[in-house]
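Only one protein chain is missing from this complex, and each of the others stays in its spot.
== chain A ==
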Amino acid sequence: MPQVECASDARAGARADAVADALAAAGAGTGTGAARTDGDAPSSAESRSPFAEKPQDPPLVEIEGLTKHYRTAAGFGGAKRTLRAVDGVSLAIRRGETLGLVGESGCGKSTTGQMAARLLAPTGGRILFRGTDVAGLRGRSSKELRRSIQYVFQDPYASLNPRLPVSRLLEEPLLIHRIGDKRERARRVEEMLERIGLGGGTFGNRYTHELSGGQRQRIGIARALMLEPEFLILDEPVSALDVSVQSQILNLLKELQARLGLTYLFISHDLNVVHYMSDRIAVMYLGKVVELAEVRELYEKPLHPYTQALVSAIPAENRRERRERIVLKGDIPSASAVPSGCAFHTRCPFAFDRCRAEAPVLRPAAPHEGERRVSCHLYSGHH
């Protein structure tokens, strides 16, 4: 592969290589493997086109007005209440990009991710994957979809079966989807171990309790990759890890993305980690996206008062770079008692009457702000 300066070219090149790899692998593989590659041919060809941050490219994933409401009993004889875990989230995720999803606990970021992976059924809205509404898919096409979308959990210790050796954990997705014979599956498992930096040893025979935290998370990622997915939802994948190990996993994720042309939805509460991984970031507060922007814009000039507080609260390691910290008043309200109007008004230093009465909408921050979106009355003067 020729050395290229431009990041997008490099990415496209990497993807072309990966596609070639995949084709070669499929050729050497079994009937099922080849069939899958054939079925995917149009999208492979499409992904060969140079990746550029072009908004007009059809997004790989489109989330439209997604909601997840729970009816909760209020306790002793009280009326039932509605917990709005996710309340009208719309996002488009482009092929090959990493969209970061940040917010504090209870903001609905994991629920959004789980719905995108079809681990949870939404109560409203829809999810389009390659332009197809995933809700209607049944049987074979539903199974196909599950191969394309995979989920990596925060705690691999809890999400991996402790009674199975690593090789079996990695083989399982192939078994479920009836891919390859025994030898073919063993080969793929060995290849995957190699790819995640645990090859050539006895890792296949070990159990999860014999692995370190970082090694376990590698297995969690490997298991998600066994079915050669296009879209990976990474839910706090490094939150349980120490800094020195965390960086290994972040490097691995970036490397895999470049080589395999993966698309990531990266969920995290750690703003440094999200910055490092993402191309664009969506900030969530109480079930809604309050701001959506390119990473640099978001960190250098956050628009929403909540984003401003979040960004200012990143503890700066370099004492000279330290910014004035904005300390918000009060607690995050409960999702079963979301404040009226703008949900953030109870903690917002700039709240005025309109914020208490009317909910703002996520829309372009200014006429020429391009794709940047913010949901705040402070910026609605332009409309």
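As a working rule, a residue touches a chain if its C-beta (ideal position, glycine included) is under 8 Å from a C-beta of that chain, and two chains touch if they have at least 3 such contacts; residues count from 1.
The rule is short, and it goes like this: contacts and distances are computed from a predicted model.
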Listed names "Acyl CoA:acetate/3-ketoacid CoA transferase beta subunit", "Sulfite reductase", "dihydrouracil dehydrogenase (NAD(+))" or "ABC transporter ATP-binding protein", matching UniProt entry of the absent chain: "ABC transporter ATP-binding protein"
Selected from A:91, A:134 or A:271 as touching the chain missing from the view: A:271
Selected residue (touches chain absent from view) among A:72, A:132, A:161 or A:212: A:212
Absent-chain contact - pick from A:61, A:93, A:309 or A:343: A:309
Where the unshown chain meets chain A, residue by residue: 104-105, 212, 214, 242-248, 250-251, 254, 269, 271-273, 275-277, 295, 299, 309-310, 312-319, 322, 325-328, 330-332, 347
